[in-house]
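Apart from one protein chain that is not included, each protein chain of the complex appears where it belongs.
And now, subunit A:
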């Protein structure tokens, strides 16, 4: 610090902080909300499939790609061979 720095107007860093936070949080709020949504979708999709077919929980993958105009949801379900279909309970009782 020199004697001249006394005369210089102090740099204001607060506006930088505000702008950085605004951009960051806009992004984080969306992703936090989306990860909740993806977890929910994954759970429910898995539930529907598991009602009919034996499937390990990690074989259902849900991904979201965010675009400017539209976002795409990618659902990948891997069914292990041979496909073991669950029988309806009524059918089981009759057999």
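By definition in this document, a contact is a pair of C-beta atoms (placed from the backbone, for glycine too) under 8 Å apart; a residue touches a chain by one contact, two chains touch by 3 or more; residues count from 1.
Here is the rule we go by: contacts and distances are computed from a predicted model.
For the chain that is left out, the UniProt protein name among "ABC transporter permease", "Spore germination protein KA", "Heterodisulfide reductase subunit B" or "Septum site-determining protein MinD" is "Septum site-determining protein MinD".
Summary of contacts with the chain left out: across A:36, A:54 or A:78, the touching residue is A:36. Residue positions on subunit A in contact with the hidden chain: 10-15, 17-18, 20-22, 24-25, 28-29, 32, 36, in rising order.
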